[in-house]
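Reading through the structure tokens given below for one structure.
The other protein chains are all here in position, but one chain of the complex has been omitted.
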Amino acid sequence: MFAYYVDLAWRSLRRSRGLTILMVLAIGFGVAASMTTFAVFRAASGDPIPWKSGKLFVPQIDSAGPGNGNTDNEPPQQLTYPDAMALMRDHRAVHQSAMYRLGVSVVPDKAGAHPFNVDGHAVFAGFFPMLDVPFAYGSAWSHADDQHRAAVVVISSHLNDKLFGGGNSVGRSINIEGKNYRVVGVTDHWDPKPMFYDVVNTGGFTTQRDDVLIPLPSAIDANITNQGTTNCSRPSPEPGFVGLQHSTCVWIAYMAELDSTAQVSAYKRYLDNYARSQQQAGRYDWPPNNRLRSLPQWLDYMHVVPSDTKVSLLVALGLFVVCLVNTAGLLLAKLTRRSGEIGVRRAIGAPRRAIYAQFVIEAGMVGLTGGVLGMVLTALGVLAMRVVLPPEIADLARLNVGLFALTVLVAMAATVLAGLYPSFRAANVQPAWHLKSH
Amino acid sequence: MLKMTHLSKVYRTEVVETYALRDFSIDVKEGEFVAVTGPSGSGKTTFLTIAGLLETFTGGSYHLDGVDVSHLNDNARSKIRNEKIGFIFQAFNLIPDLNVYDNVEVPLRYRGMKAAERKKRIMESLERVGLSSRLKHYPAELSGGQQQRVAIARALAGSPRLLLADEPTGNLDTQMARGVMELLEDIHREGATIVMVTHDPELATRAQRNVHVIDGQVVDVAEDRVFSTSQLAEHSPA
Partner (left out) sequence: MTVHPIIAALRRHKAGVILIGLQIALTLAIVCNAVFIIGQRISRVDRPTGINESNLFLVTQQYVGAPSSDTKAGADKLDTMELEDAAALRQLPSVAKVSVISSMPLLNSAWNGGMSTKPQAKSGFKMTTYYFGDQNMLSTLGAQLVAGRDFNAGDVQHAGFRTDAKRPVVIVTQSLAHKLFPNGSALGKTVYMDGSGSPSTIIGIVKRLQTPSTSDWASSFAYDSTLIPTRKDAFFSRYLVRAKPGQMKAAMAAAHDALFKVNPMRVIDDDMGIRSFASIRAEAYKQDVSMAILMGAVCIILLALTAAGIVGLTSFWVGQRTKQIGVRRALGARGIDILRYFQLENLFIAGMGVVVGLLLAIGVNQWLVQHFEMDRMPLGYLFVGVLVVLVLGQLAVFVPARRASRVPPVTATRSV
């Protein structure tokens, strides 16, 4: 019976060609506009580490004091160096790492090759197991390397390709800012977007890729300065990078892994106790004002998804709704013209559900065709986005089978939805109608 | 075969109640060819729509092929229309998008018949009406008489127990009308039960039995035929 309805729908669509083209175009453009913006939105709002994002937390400690810059009494978004080091020393989470952003020059061995800049982070050993960083070669450095301020480095597969031709470079050394570091690990195409572990310094979405990861104590020792945001509520008492380390300026990002709710509440208590002890020691003259946000909460709080992305998605959805209303109207008009045929079919013995099925399938076919058109337009739209949008956002909107399948599915589902009322009306056409010929 | 007893049909609006049929009784036996005649607005079309299960009735009873059809739901009624009744309309009512073959196929499709069986029946019934050479033609490409033959083939294809015809020659010229009428007579001779509604007295004489309807009631007096049509044609429709 299904094949019969498909055949009927095909005839009917072919008969009113102009109208069919209009409906297909409406659905195609509507679904393409929605799916293109959705592709960007989904990429921008996706969970960068879905398997454990709920276990990752960002602690905030109020080092600025009430009314200092923040109107809503929120503590600073980063930690001061002393606070971050105290948290590292106490080691209360399963894994934890303080971090800061680097921009360093790498001098290649090869004679005649120019030095070049790479981005990276200074982190602790806990960073790697905490974020499940995949390794192509070697592994993370050890806690002992942190303590001994070892000159070791984990490099990206990208940098490994550039410096060592992609081979196993573990044990070899690279010159960073004039000092040699021994490669202990090469990450395996690890480049999360957004760069969720340090959204303050990277803004989340960035064209930047971390090519080098160095133990934070070693980076401090080597006087490798931070490239990120530094926020000071008071001027540093001492000049220079050392002065920054002693100041109340915030510039250190921090992340901790807490595996159970018990651990989370224990960690909260710990933060409060720490802040209270600092208050008692006279470092802060205000009561504890801490936050412990989970990664999803943190990304939301930091507005990592650009609001333009959200607004465009809404507008595109609005456009899609209009396309549906348009299609519903045209299907209804079409039905009105065909009520004679429906009356005859009913008289000949077609039950209501047969008429209903016939019209729903016709709508579904419009949706299918519109969806295929939408698929092509979505591909064009995503490509156009790459031209028009800033690269750090546009790069995210990837074309894949899933997106295409979703486009067709959404188009069909939506058109069938739009066709429900017209089909309902069609199924209720009285069989007697056309008999009144006198 | 078709038995209506004291049947009534009332159209109600906010202000008026109009009786389209009143105390209407008729009994058509298997294999009969009955002509229902009457002037415009007499209720004969209402009778036909009720007989064909296209509309419900208000009071009385209606048995079709021994089955009481008064309490059937829409689905069951559709099924009976599909399997037991064949319709022949004045305006042919062929579906313009479908060619001859596909038009005849429509009732068989709704019966869920296998393709081979459908084909056999379609060919048989088109042969019966003498149009087996026009399978691929669309209704617009056929003459009125041919269209009505296709409509008859469509009605026959499902081997209905009862054929209902509504002014089958009303839209045809004399010559074509004669051909269609002869076809119906042939079909009747082969054993079909036919109920035909017409206001054409000449056509009615071709039937075995005439039932005359005036003001929604059966007036079974064949001799009154000429008188009633001329007198009551002036009545405004109910």
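General observations
For clarity, chains are labelled A and B in written order, and residue numbers in each chain start from 1.
Assume a residue touches a chain if its C-beta (ideal position, glycine included) is under 8 Å from a C-beta of that chain, and two chains touch if they have at least 3 such contacts.
No experiment lies behind these values; they were computed from the predicted model shown.
The chain not shown here is in contact, across the full complex, with A.
Residue A:234 is the one among A:143, A:234, A:276 or A:353 that touches the chain not shown. Summary of contacts with the chain left out: across A:1, A:242, A:376 or A:405, the touching residue is A:242. Among A:19, A:49 or A:266, the one in contact with the hidden chain is A:19. Interface residues of chain A with the unshown chain, by the touch rule above, are 19, 22, 25-26, 29-30, 33, 37, 67, 105, 107, 114-117, 177-178, 223, 225, 232, 234-236, 239-244, 306-308, 310-312, 315-316, 318-319, 321-323, 325-326, 328-330, 332-334, 336-337, 385, 388-390, 421, 425.
Note that only the chains that are shown with their structure count from here on.
If each chain is reduced to the centroid of its CA atoms, chain A and chain B end up 67 Å from each other. Contacts from chain A toward chain B in the complex involve residues 1, 4, 8, 11-12, 15, 340-341, 343-354, 430-432, 434-438. Of all residues in chain B, those touching chain A in their complex are 40, 45, 48-49, 52, 54-55, 74-75, 78-83, 85, 87, 89-91, 93, 95-98, 106-107, 109-112, 154, 158, 166-167, 170.
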